[in-house]
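Left out: one protein chain. Kept in place: all the others.
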Amino acid sequence: MTLLFYSAGAIALIATLSVIISTNVVHALVYLIISLLSVAVIFFALGAPFAAMLEAIVYAGAIMVLFLFVMMMLNLGQATEDEERAWMRPSLWIGPGVLSGILLLQFVSTMLTHDVTLAPVEVSVRDISLLLFGPWLLAVELASMLLLAGLIAAYHLAKK
Amino acid sequence: MQEWTGLLPVFPLAGFLLLVLSRGRMSRGIAGVIGAGSVGLSFLLALGIAIATLNNGGQAYTTVLWQWMQVGDFAPGFSFYVDGLTLVMILVISGVGFLIHLYATGYMADDPGFARFFSYMNLFVAAMLVLVLADNLLLLYLGWEGVGLCSYLLIGFWYDKPANGYAARKAFVVTRVGDTSMAIGLFLLFSQLGTLNIQQMLTLAPQQWAVGSGIAVAASALLLGGAVGKSAQLPLQTWLPDAMAGPTPISALIHAATMVTAGVYLIARTHVLFELAPSVQLLVAFIGLATLLMSGFTALTQTDIKRILAYSTISQIGYMFLALGVGAWSAAVFHLMTHAFFKALLFLAAGTVILSLHHEQDIFRMGAMRRRLPVSFWCFLVGSAALTALPFTSGFYSKDEILLAALHQEHYGMLLWSGGVLGAFLTALYSFRLVFVVFFGRDRHQSHATASHGHDDPQAAVVEAMSPVMFFPLLLLGLLALGGGFIHVPVDAVFGSGAQEEAHASQLVHTLMILIPIAGVMIAWFVYGSRSYQKAGEHLREQLLASGIGRRLHRFWFSGWGMDTLYEWVFVRPFLTLAALNRRDAVDQIYGWVAQAARVGNSAVVMLQTGNLRWYAISLVGGLVIVIGLGVWR
Amino acid sequence: MIVWWLIAVLFLGGALAWASEALDSQLPRVVALLALLGSAALVLGLALAGQANPLSPQGQWWVLADASWIPRFGIRFLVGVDGLSLLMLLLTVFLGLMALGAAWHEIRERSGFFYFNLLWTLAGVVGVFTALDLFLFFFFWEVMLIPMYLIIAIWGHENRAYAAMKFFLFTQVSGLLLLFAIVCLAWFHAQQFGVFSFDYFALQDVVLEGRVQTWLMLGFFIGFATKLPAFPFHAWLPDAHSQAPTAGSVLLAGVLLKTGAYGLIRFTVPLFPEASASFAPFAMGLAAVGILYCAKLAFAQQDLKRLIAYTSVSHMGFVLLGVYAWNLYGLQGAVMTMLAHGFSAAALFMIAGALQHRLHTRDMQRMGGLWSRLPMLSAMALFFTVAAVGMPGLGNFIGEFLSLLGAFQASRVATVFAALGLVLSAVYSLWVIQKVFHGPLLLPAGQEREAAGGPADLGRVELLCYGLMALGLLWMGLYPQSFLAHSASVLEALLQQTGTPGGG
Partner (left out) sequence: MDAIPYEHGLILAAVLFVCGLLGVLTRRNIVFVLMSLEIMLNACGLAFVVASARWQHAEGQIMYLMILTLAAAEVAVGLGLIIQMYRRFHTVDISVLNEMKG
């Protein structure tokens, strides 16, 4: 399992980096899907098979397909790719890079203070469901409202 | 009659109101009748009051019209106090005033602002009567400011010429400086004595103050400030010559006969205070002396007929101040009265000359007018004789009294007397210079008029403008100027017995005082009048002017001893510069800086608001980094 | 009760005027006139009631009305009228009518809303002059500010937004200080007596130590001195006045400035007697500086309304001087100056407005010699200018003279300098007369060609307004006793209660 975790983590990392430096939108999207799938593997390794399923189905499946549709509608071609390349000036990366570096440093420095190892125990779908439709019922309702709102907004925005 | 005292200023005031409310729709005849008639009524009433009072043994009395206000202990009333001094003043004001009004109905007959003119004149008379009738200093101040306002309005009567407006403003502002001093004097008097009632003050002051004490000196000096402003004495005399911009009857009424003598009246009225402050009283004498000499010299060089008379007025009021300064209160009042007669006469005669010559005022463009303008000539001659104090004229008696009193001043008697006599010599010189230049010699007007206007019929141009309404006042004033010296002013009771013992002097002094004016007349005749000496005289004048010192002296005297220039540079220009520099309120600009700082801060912050989404995101992350950094690495 | 009615009539009248615009655009001014006449009748009723019953059980207060408002903080709806308030109320309703007269023909756009603002401003002023609960007082203080802001901002002249904003900021910031001081005072009351109270009478019992008292006094002082306005806080006034419509200027100069002076007399000194006493020399110095400085500034102006605005500041210096002399002469002088200046400044602003209405300019460089064209207007202008100069026989003289007389007892130096203001006032006033009404005729370009000989002289409404104000000034000048008598007992009681800090 450890091996699974580290290898999937490495893949996720590489894929993600490829997303943000890629110039071709479709390539980037594919990398993103890879990244998401490897995160799903990590979930599995951490003993969260339900989350892994959802990650694969909803994220890598549904959401990315949505992206794909939109990209088809936009019909971005070679011109866009050249443009992207022109925009990728190294000087542009300095400021955000420094800031992100500091932020990462901060995260890491907070996280390294504890030393607890994970003994992945599978959390069953049943546990999740009991919690979800028990104490978190209200959150579910809110989430459904949010989705409804997103639906209406997306419909309104995308309409001509 | 005495119970009607309150009506004295009411008649002219009513005239004023009628004329104002008619809004210029009244016919000239009615306006003239109202204007002059209201003052005439006042004069009749004043005469009645005077007779009644004198029959009563000159007993002073008070008439309370109403309580003006009552604030704590401060309770001035609208109340009039009548004694000998008041009687003299109201008779002079309403009498001379009436004559001048009458004259003005003729003089101003063609003026479009006829009704406005008489409304101002009536208001003036009302205010002047209030001034002299007031039983407290606050009411006196009301009249005091009222006459100042009317003086302003009348000097600037022909308002379309900016120069007149300037002269009017100058008159008002300069006298206002004096008035302010007087107002402060009022505050001081009230805070010390607890009353502004003149009679109470005159009783209380000697009880509370020692002779020469600081308060007495301060109070009388402040009142003196008011007096020199109104009476055009040094150092506030500069407004009077310019005030001649007004119509000539105004110059006669306000700037010769009545208003300018208000300062003399004030000092005479509050003489007890001045007696308590001998140093200030001496100052009064020296102010008078300096003024009379200075303006005498200046009058010698002037060429404008009215300005000469104006400087002579300043000079004669200087005599009155001299008299006040040496304690000859009644002599001052006497001279005030005679001066009112002969100076009004002179101004009115000058007005006739000016009107006849179509508003020509330069005496060197006149000449040989004695045949063309006989009435004016005789009036002028009488007036000048009285002004010069030739024997048996009114001026002789009053000036004689003043000079004798000056001689008897304790410490500086000789100095004051000889200054006064020098002044008398100058008076003779300038007044007969005027007479001889205007009425004798060559007719320069004709040649000038022909040259400048190309008149075909120059003879027709000079016809004496004279109507009965103008002739009658001239005649009466001429008689008064001649015989006014025999009037006895009933003021002994006012000034107490100590002030006026009969002055004795050696025969030499008397002779000198008669001869010196005559010598002045002779010299004037030699230089300006006599045909035989005229060449020599002109030669002499030219030589004097040619020499550097003579020319400079002439220019210096002509400019009124440079006082105008001095004030221009010391007060007017700095004020104007300051006003121009700070037109936009420095304080406002300080607040402007606050606003500016806010604006600059705003534009600095606006620069952050680029509208660039990535910039917003990066700022957001920057903020996040800082906040987390604060939490992690605290 | 009658005071409540007074305030209510103005508030309701304002609302009705606004509503009535929908029916007819001529209706609002009639409604406003009726409301003002109603309030005038009520004020006269108050005056008669006061005369009939000069000493009610509450001492000097003729009419007191009390109701609970926010009991938790001891805030009450406490209003009362005494002689001083009554004079101010008379001034308010009279000048309200004058402002209505000025607006009668001038305001054509959105007239309903204009009269709404006008009446609400007046209602606020009436509230300020009668409120005896400091919270209520502050409430009315704000009520009179905002409609006035709208009047300037909507119906003002070319630079109105700036002027309105400046007016608002100055008043609001100073009002904040005032509010802070009021709340502090109530808090101290709660500390000492256990309950919150904003009651004027209760707050007088609060004992404050020296420094605290000074700071709170300064809070009140700045609040009121900005409104007055006193010298360093005057910067808003010239802009506000020059941009406001005529009716707004009339109200500002005639009434709103007086609320500052009223506040000083009624609140600042009685609530903080010791601190005020030690502050008095400084305040009198400010007054003298203000008189001279603003007189000089007035002379430098070319905008007629701006000039008059600066003269207002200069004249209000006499009020400040009189108040801080804190003796009967000075206080009576301040009250008389408030009344007389209310009339004369209002009239002068109306004249400036009338000139602007006719000539479409306020620039004095473009006018001249108007006497020959507009004799009646010019004569009126002369009359009110002369009144402003302080001509004896007119109200302003009485006020200024008494102020100076009182101030002389307290500070001779300040008085002497302030008296120099009399000279400067002559300088600038006569300059106006010379520039605008005397001199050769000069009309702004295009005016000459207007039909029937250019601008018209006074109309009937105008003549009535000016005539009434002129009569008022004459009355004040010749028989001021009828006004002084009203305020005398009040002022004497105030003096007795505080000692005489400024007197010496």
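When the chains are written out, they are named A, B and C in that same order, and each has its own residue count from 1.
Simple rule for what comes next: a residue touches a chain if its C-beta (ideal position, glycine included) is under 8 Å from a C-beta of that chain, and two chains touch if they have at least 3 such contacts.
The structure presented is a predicted model; accordingly, all values stated were derived computationally and were not measured.
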Fill in: Contact set of the excluded chain (shown chains only)
A, B
Worksheet item: In the complete assembly, which of B:60, B:218 or B:621 touches the absent chain?
Response: B:621
Fill in: Footprint left on chain B by the chain that the document does not show
605-606, 608-614, 616-618, 621
Worksheet item: Of the residues in chain A, which ones touch the absent chain?
Response: 1-2, 5-6, 9, 12-13, 16-17, 19-20, 25, 28-29, 32, 35-36, 39, 42-43, 45-48, 50-51, 54-55, 58-59, 62-63, 66-67, 70-71, 73-74, 76, 80, 83-84, 87, 92-93, 95-97, 99-101, 103-104, 107-108, 111-112, 114-121, 123, 127-128, 130-132, 136, 139, 143, 146-147, 149-151, 153-158, 160
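Keep in mind that, in the parts below, only the chains that are shown with their structure count from here on.
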Worksheet item: Counting only C-alpha atoms to place each centre, which chain is farthest from chain C?
Response: A
Response to the item:
Chain centre (avg CA) closest to assembly CA average -> C
Worksheet, complete the sentence: Sorting chain pairs by contact number gives first B-C
Worksheet item: Measuring from the mean C-alpha position of chain A to the mean C-alpha position of chain B, what distance in angstrom results?
Response: 101
Discussion item. How many angstrom lie between the centres of chain A and chain C, each centre taken as the mean Cα position?
Written reply: 70
Discussion item. Residues of chain C that contact two or more other chains, please.
Written reply: none
Worksheet, complete the sentence: Multi-chain touching residues of chain B, meaning two or more other chains, are none
Worksheet item: Which of the residues in chain B come into contact with chain A in the complex?
Response: 618, 621-622, 624-625, 628-629, 632-633
Worksheet entry | Interface residues, chain A side, partner chain B - complex | 95-96, 99-100, 102-103, 106, 109-110
Worksheet item: Inside the complex, what are the residues of chain C that reach chain B?
Response: 231-232, 234-235, 238, 293, 296-297, 299-301, 327-329, 332, 369, 371-372, 375-376, 379, 386, 390-393, 397-398, 401-402, 404-405, 408-409, 415-416, 419-420, 422-423, 426-427, 430-431, 434, 437-441, 478-481, 484-485, 488
